[in-house]
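Here the structure comes first, spelled out in structure tokens, and everything after it is commentary.
As you look at this complex, bear in mind that one protein chain is not there, while each of the others sits in place.
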Amino acid sequence: MFQAIIKRLVGALPALFGVIVVTFILTRALPGDPAAYFAGPAGSQEAIEEVRAKLGLDRSLPEQFVLYLRDLARGDWGYSLTTGQPVLTELAERLPASLELTLVGLVLAVIIAIPLGVLAATRPGSWIDHLCRGITTAGVSLPTFFTGLLLAYVFYFLLGWAPSPLGRLDPYTTAPDFVTGFYLIDSLLAGDGETFVAAASQLALPAITLALFVLAPLARMTRASMLGVLSADFIRTARASGLHPFKVLFTYAFRNALLPVLTTLGMVFSFLLGSNVLVEKVFAWPGIGSFAIEALVASDYAPVQGFVLAMALLYVLLNLLIDVAYGLVDPRARLEA
Amino acid sequence: QDKRLETLVVANEFGPNMLDIHGLGANRPAYGVSWLAYDRLMTYGRKSIGDGVDSYDFTKLEPELAERWEVAADGMSVTFHLRKDAKFHDGSPVTADDVKWSLDRALGMGGFPTFQMKAGSLEKPEQFEVVDAHTFRVKLLRKDKMTLPDLAVPVAAIYNAKLARQHATAEDPWAANWLKTNTAGGGAYKVASWKPGQEIVYERFDDWKSGPLPKLKRVIQRDVPSAGNRRALLTRGDIDITFEMPPKDFAEMAQEKGNVKVASVPAENSMWYLGLNTKVAPFDNPKVRQAIAYALPYDKIMQNAFYGRGMPLFGGSGVKDASWPQATAYKTDIDKARQLMKEAGFEQGFETTLSFDLGTATVSEPTTILIQESLAQLGIKVAINKVPGSNWRAAITKKDMPMLFNRMGGWLNYPEYFFFWAYHGQNAVFNTMSYQNAELDKLVEAARFESDPKKYEGLVKGFIDIAYTEVPRIPVAQPVMDVAMQKNVHGFTYWFHLQPDYRQLYKQ
Amino acid sequence: MSPTGKTLLEVDRLAVEFRTRSGTVRALEDVSLALAEGETVGLVGESGSGKSVLSFAAMGIQDPAARITAGSLRFAGQDLLAGKGAAMKALRGREMAMIFQNPRVALNPIRPVGKQIEDVLARHTDLHPAARRARAVECLAEVRIPDPERRYAAYPFELSGGMCQRVMIAIALACKPRLLIADEPTTGLDVTTQAAIMRLISELSAERRMATLLITHDLGLAREYCDRIAVMHAGHIVEVGPTAGLFAAPRHPYTERLIAATPVGANSLDELAAIDGNLPDLRRDDLPACRFAERCPQRAAVCDAPLALLPAEGSHRVACHLPRKVAHSLERKHVASA
Amino acid sequence: MNTANPALATRAAPGRLARQWHTLRYVVGENPLSAISAGLFVGFVLLALFGPWLAPHDPLASHVGEPLSPPSMAHWFGTDALGRDILSRVIIATRLDLGIAVAAVALSFVIGGLMGAFAGYFGGWFDRVSTRVSDTIMAFPLFVLAMGIVAALGNTVANIVLATAIINLPFYLRVARAEVRVRREAGFVEAARLAGNGELRVLFYHLIPNVMPPMMVQISLNMGWAILNAAGLSFIGLGVRPPEAEWGIMVAEGAQYIVSGEWWIALFPGLVLMLAVFCFNLLGDSLRDLIDPRRRT
């Protein structure tokens, strides 16, 4: 098992290297001139050249790339020029915010979508089925930023049910001590119910926005795979053995139907990490998505590269996790030692 | 509730990217940090401009760290006497050594701070002299009326040299790295916490001696990128104050009867303008430039892009005085524009590109669209190019954009200061039109050192007239500094650097 | 070979319809069939003749699109259709069990086979978990699975097709049902495995005096293992009778043709005769009373009259207006003996 | 040639067409949402084709006198900050948005599909390389990759199309590869070889036509996604240039007016955008119905 995991990780290396190369090329191709940016509004040509040399941008691209790789190998992801912080520190600070949001969104989506999908699959062609399909498809058809804006307008501005879209906590609540970086967990660990509620209520709208977006793929996949499984021969066997309908539905059908859903879950998660960028912007969420946009706009290479690399690593880990989970559910797919 | 009255919650579009105004690439909110967390030797006076709004008074300099100062008889040096009781945040006293280190640093860091110091003829470390622990002297290179004012701008902040030196290294003698994320000041507010991209929290420095103790104990300044959200937050009372909204929002909030009020002050020494690159045909032809100046849909722009939140810089009646900025004589007159185009030999029009900075899209986009529409009447086909912020500076430096819509402002409120950077043939970055005119250069240089008010006025009128006749840049509007706040927030002061000053603010 | 005991399963004039996108399929019409204790009955017919539909209806596991429109089902005197099939639910898996073709896919692929047996036990008995496990292993041993302890934890994909079929039988027989329906239990298995499985089924049903309904389209198989045989065609039972009699003297032209098409005992290809035409489209509104009529070589005017299973000789019954006379039965002997 | 290509085999067409028409009617009849989506789709295509003639006003002309006027008889969707008629802009934008989506999807479909088909059929190094390429793309947060590409190459329509095509590529590659791999061993492929078809002929005449249906589903779903993507890029300022009307930009612009009560500026383009994506998504579902009624989702 352990060996298999290592093997999987090694297998992901080429893709990671590809990511590094592409990001490197893309960031260098950005039209902005960081030297001009950092030389300030009054920078003269010489000043700009001076800054360029300082940033090491006067070297040839291959040289820069090799230096970059060397630094990476040493665990040095570089410094963000705009904030002056090491990229790793920045990522570590902001990643929990994004992950917390994404995970809550995902859990929300799963909680809604999977029962919907199962419900629809048990009554294919009924009005419930059409309704589920309509709702979920509408969800995926909404641009996330539009949903976010709309939700904020209705639930915060008009109705006042949601707290202000001001990031992870309202200004009068202090953040819980850092343990996991997830405010929900940290506040519980600290036994601070008030902070928990505050963090949860801040999370509500952005998480719903994200969840709405991925409801459809999840519900759709659940329904399809549930339908497929329900018409499988072994379900007929289970029914013929007189097993209780719930047992048939959950132990027999659902567990089997879970397999493709798991795969979708992985894809949905990486999708969510991507759409985070927009949602974070709308809700002033201090995650890595907004960080990446700012860095991109400032042509700040290191954070952009770091961000993409972190996401790629996350993606690889996530896929590994899903493979392991897959193996837990499906003995045929167990990772071989 | 008391706590709430002593806490101010601010929302801005984006926060500081570092805490050091001298740092490489410091953004505008970083100036605000410097303003609050550091003191300067002097500061400007303040005056009320009505509606409970104050403005700084650029004609008056007042003590901050320096109790008093005297100009030497020959006018070639100024001696500052520091407050004896002034302390930095870490409790150590402020000495002349700190002042020297700080001003040396502004010169030594290069880039923007150096440039700004130079604007006040502060160019060499030898100009700064420690007389004794609490006496400090600045020697002047020339009699520049901008020298003293320049010592009151944010760049001339006074750093805690002892503390900073502890973090300096051989490669980094000015502790630039450490000061990016830490403050070593003695200003009215301490930075209690800073999460880049999220929020910065200030706490009052109760030992502050350089002025009356601020009323607000705590200021929380959050980054809320979406203007709509900021407005909603304000309307719902979740924040106390916010800036940098689309003009339309300010216009509406000013009308509304709710709990929100809007303070607006015309931003001194700045303008929105349409720049025409004089190095690129056909804009090298003054007739074409004039034609365009006549073809701009000024009123439409004022109404639909600025929502009236700006002072018109058009439709005047010629250069009558030395006031700055002042209106041009242009107004929308398509026939005249056509005539001029014909004279210039461009009856058929031409194709060109109009660029603007994406960051200013709320105003620039409608404006450029209106311009595009209007110029189409002259047969000029304009493509609009939105340039993301990062590219904007690079593009400006390159000076290859034929047309651009931009905003330009200067801290030191002198027309020749503006012209030196924006029109002068030295071709600074801000001379985005690459404009060259020897006669204008001469007038600008002369004005800087002219002490006779009459002559000075003549010089100023002279260069304004040239600039407005040749129109390498067509002024459109003088921006207005708008701030929206809860009605219970008082004491707003307008500063030339456009950053909020929480020292005078209070809630009631 | 008349029924030896009391009647266990009684299908009476059953009719089943499917509502589909292209019309109503009348898959079963007026089907009657009885099974007595300890008896093995074969149900044969072409593909699509309704064998599976009948067995699914008897178990109450038919497709949601299926509707029983007429007739009744009784098990040991109990009405299975009464009370929304409540009786059926109670009996299914305990008194009546079923095995299917393609054992590999008919088992839950991600559940150890032992657990699948336990699931049935848990549902129908009140054995405590440890006893359940022991019983599950015992079930595996009963179907002659070598090393049942180890196989208990095996997943279907780790077993061969024959093994899977044994597991399926174990699941079906776990609660010692009185009726076993085997829907083509050996299709898709190797001949050698097929023989082993069939022997196992017949041994076990003899041992337990279990009534067995063997569904197959292999006449040879039915002939070897069944006491009685029912022949289905297009949703009708056209002939039913004791095996020997039916093979020796088929009365219905369809039965006759079916036997003639089966190469089991034939000595040359020329002896075989095909059945003309295809099964009629069961969606048609104008199906003739005798659904074989359109394929029948001796169709006559009388064939349009309503039809029912009528006794021919002893318990041998046939649904044909012009049944073969005994004397006319085929010359060909289907016994490959010397 | 003629007989080998079913698309050209007109002789057989009536039977097949009739049958498909029947299924289509059934699918549409059974599923009201499919009917709606089909109707919407036709509507959008018409708008894209005839938009300039249908728009009641000049979409680019500003009317300073009537900025931000709410929906009225004169301006059904109201006007924006420059007094431009939102209805007309929404209509005109259809062509651009659908154009971007169609171009991007076509590009990734052709390239990704072919790569996937080759990889799936021949395996070997080409398979490994193309799988790596798609893995690499997938390892990116896709929207961020699109942002990066547009930011790096400049925000022109062509680059938006390119970026969208690149991030869609892996999906086609995977679908095509998987479908071809499944069918590579199918009897009819072997039979085709026995009939004297060379490898390329087998691939192009036998396999690719058979993997088209699942690809069609993917296309339809991706169309919606491509539109969303372009809109997202516009939202962060990397979209189409003004004053071009594009749904995403209109929403992004309108967003700032929501709070002050001018909801129509964002709402209508947003709704139309949503409808378009909705329509493509449902259409994908319906196509799946047509292809495989049982696995319908």
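Just so it is clear, A, B, C and D label the chains in written order, and each chain counts residues from 1 on its own.
In this section, a contact is a pair of C-beta atoms (placed from the backbone, for glycine too) under 8 Å apart; a residue touches a chain by one contact, two chains touch by 3 or more.
The rule is short, and it goes like this: contacts and distances are computed from a predicted model.
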Hidden subunit of the complex - UniProt protein name among "Diguanylate cyclase", "Peptide ABC transporter ATP-binding protein", "Phosphoribosylformylglycinamidine synthase subunit PurQ" or "Dihydroorotate dehydrogenase B (NAD(+)), electron transfer subunit": "Peptide ABC transporter ATP-binding protein"
Sole contact to the chain not displayed, among C:Pro103, C:Gly162, C:Pro242 or C:Pro280: C:Gly162
Options C:Pro109, C:Gly265 or C:Pro288, residue touching the unrepresented chain: C:Gly265
Hidden partner chain, residues of chain D it touches: 3-4, 6, 9, 11-12, 15-16, 19, 186-188, 190-199, 201-202, 206, 209-210
Chain C residues touching the omitted chain (full complex): 46-47, 145-146, 160-163, 189-196, 217-221, 223-224, 257-258, 261-270, 272-275, 278, 335-338
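Throughout what follows, only the chains that are shown with their structure count from here on.
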Chain separated most widely from chain C, comparing mean CA positions: B
Most central chain, Cα average position: A
Separation of mean Cα positions, chain C and chain A [Å, integer]: 54
Multi-partner residues of chain B (at least 2 other chains): 226, 228-229, 232, 235, 388
Multi-chain contact sites of chain A, meaning residues that touch two or more partners: 30-31, 149, 153, 157, 281, 296
Chain C - residues contacting chain A, complex: 56, 59, 61, 89, 91-94, 97-98, 100, 102, 105-111, 119-120, 123-124, 155, 157, 168, 171-172
Residues of chain D defined as touching chain B within the complex: 60-62, 64, 67, 81-83, 151, 155, 237-238, 241-243, 253, 255-260
In the complex, chain D residues that touch chain A: 30-33, 132-133, 135-136, 138-145, 147-149, 151-154, 224, 228, 231-232, 235-236, 248, 251-252, 255, 258-259, 263, 266, 270, 273-278, 281-282, 285, 294-297
